[in-house]
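Left out: one protein chain. Kept in place: all the others.
Chain naming follows the written order as A and B, and within any one chain the residues start at number 1.
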Amino acid sequence: MAGFLPKSGAESTGYRGLVGPLLLPTWVMVGVFLVIPVALMAIYSFLTKEFRGGVIWDFTLAAYDQFFFNRGLFGDEPPSIEWTYIAIFWRSVWQAGVATLLCLAVGFPTAWFIATRPAAQRGVWLFLVTVPYWVNLLIRTVSLKFLLRDNGPLNGSLMSLGLIDGPLPLVNTDLAVQLGLFYSYLPFMVLPIYAAVERYNFALSEAAADLYASRWVTLREIVLPVVRPGIVAGCILVFVPSLGAFLAPDLLGGAKTFMIGSLIDEQFKGSQGNWPFGAAVSMILMTLVMIVLILYARAQAKAERRS
Amino acid sequence: MKGVRHYPGFLAMTIGCLVVLYAPLIVVTVYSFNGSTSITQWGGFSWRWYADVFTGPEAPRFAAAAWNSLTIAVLAATAATAIATAAAVAMVRGGRFRGKSATFALINLPLMVPEIVTAVATLIFFSAIGLTTGYLTILIAHVTFCIPFAYLPIAARLEGIESSYEQAARDLYATRAQAFRLILLPLMAPGIISGFLLAFIISLDDFIITNFVKGAGMETLPTAIFGSVKQGIKPNIMAISTMMLAVSVLFVTLSYFINRSGQKTRA
Partner (left out) sequence: MNAPTVDIRNAVKRYGTVTALHGVSLSIADNEFFTLLGPSGCGKTTLLRMIAGFEDVTEGEILLFGKDIARLEPNHRPVNTVFQHYALFPHMSVIDNVAFGLKMKGMALAERRARAGKMLEMVHLSAFADRLPAQLSGGQQQRVALARALAPDPKVLLLDEPLSALDLKLRQAMRVELKQLQEETGITFIFVTHDQEEALTMSDRIAVMSAGHVQQVGSPRDIYEAPVNRFVADFIGETNLVPVTVEAVADGRATVLLPGGHRMSCAADAGIGPGAHHLSVRPERMNLGTTGDLEAVVERVVYLGTDLQLHTHLDGGQPLHVRLQNSARADLPAPGARVALQIEEGAARLLVD
């Protein structure tokens, strides 16, 4: 067996010459309907807004200026930092961060528990965890809102049990949005951690226990560092979509919990919209996400080189 | 003495996790059978809201939205699956070629760009080229973002199929086309079906992008439901939600079992 030689499935199955035609549809679809649109969006963020939505082809930095600087009502005052939008971004990062930590706190024990079941049972547990993800996100969010309402089943049962006197104000709070995000993306946390724990060599834990480490010290000193790639992957998978989420903040939050998704959405609605500003906010969001993804890819490449 | 695998409280967390995941869905399902007009009071078991969905005043609107959702999902999933199957064969069986990693990034791009950004970019693109937003624009957008979802299970399946099966077929006088049709395609089938089902659910699920590129007067089920719940959650919405929930669960269960049986024949 020529083990060290490059495997040349291409040569032997005869698809090498067909690579171009086979990939053409993908290139065309994603290239024309995603890459070009994103490039166009970048251009639009430097155009002048038209009042009934749309743009005028005059290049300007107005959209970014509006995002970062306050020049007074008539635009003639000396610029100061505009905190409104930065605060919305900050709140989005905060909400997504809290949701990520919530997912981690629940997702890690769940993933661990599933990965330590007998092999035959794992599939069923994983299936149970993933099924809700495939249920329409809108429906899940609406369901959560229904459950959390002031006169909804949760408050109702708490009151009839006499645990609380009046309804807890759950909807339209930061907590509701965090719960909504947590609920939306929890499986994204469980799956990569599960994959990492499944590959974990439990002899390491036994060795630690043999060397007098307690269960929890072993968890902190041995398990967490070893399965860290899975944890990091899970956090990214929850944090990134949470950052730009629209449904959870829109349906479960109120005016005080306004997030990036809603800010962008507003710019494209009817005559109130501002397309260049919406494009600029989208660009800033995408840049933020790309930075996170690139940092992650770098860290992963570094970890791979080390091992 | 319990083994090193055991951590106290982890079982409770897992159960808690499942309760959180399922409680809202179960509550909505239960209340969709509520006989009372009030969504707070329990008025006994009844099918009245299901009847309302099909015959009530909003029935034509829901029927049109459901038709749009369903046909778009079928068309988008079919197109995305075909495109992804071709791409998977090239990526997995095409050896090393120039631009391979760029192509890989391209396939996964719809997963990396935040949904709302895709929505904005797509809207801007269609408005710039002067394509009126409507059924066609929704369909195009759905095909694009469904590609990676269809690709993942297909490519994973294909990677698990040794190339020696196709070589054996070629050795036994099959042409390249015959080897593909008689050997590779049947072996890939579970992955292709899985990919199709995932793409179908993803298309059915989409709200944000659809909402941006649908244009006036055009509705899919999610946008219709969203429009309704903005005025408050009504029982007929819960009935629709329960039906969609049932469809999703059915599809995922199907996909799960198809994948499992696929693994069995592979062994």
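Observations on the structure shown:
Convention: a residue touches a chain if its C-beta (ideal position, glycine included) is under 8 Å from a C-beta of that chain, and two chains touch if they have at least 3 such contacts.
All values reported here derive from a predicted model rather than from experimental measurement.
Per the touch definition above, the residue from B:Ala51, B:Ala102 or B:Ala168 contacting the chain not shown is B:Ala168. Within the complete assembly, B:Pro186 is the residue of B:Gly9, B:Gly43 or B:Pro186 that touches the hidden chain. On the side of chain B, the interface with the absent chain consists of residues 162, 164-165, 167-176, 178, 182-183, 186-187, 265-267, using the contact rule stated above.
As a convention for this text, only the chains that are shown with their structure count from here on.
Partner chain B is touched in their complex by these residues of chain A: 8-16, 18-19, 22-23, 25-27, 29-31, 33-38, 40-41, 44, 54, 106-107, 109-110, 112-114, 116, 123, 125, 127-132, 134-140, 142-147, 149, 151-153, 156, 182-183, 186, 190, 202, 205-206, 208-209, 215, 218-219, 240-241, 243-244, 246-247, 251, 260-261, 264-265, 268, 275, 278-279, 282, 285-286, 289-290, 293. On the chain B side of its complex with chain A, the touching residues are 3-7, 9-11, 13-14, 16-18, 20-25, 27-28, 31, 39-40, 82-84, 86-87, 89-97, 103, 106-107, 109-110, 112-118, 120-125, 127-128, 140-141, 143-145, 147, 163, 166-167, 170, 176, 179, 201, 204-205, 207-208, 212, 222, 225-226, 229, 233, 237-238, 241, 244-245, 248-249, 251-253, 256, 260.
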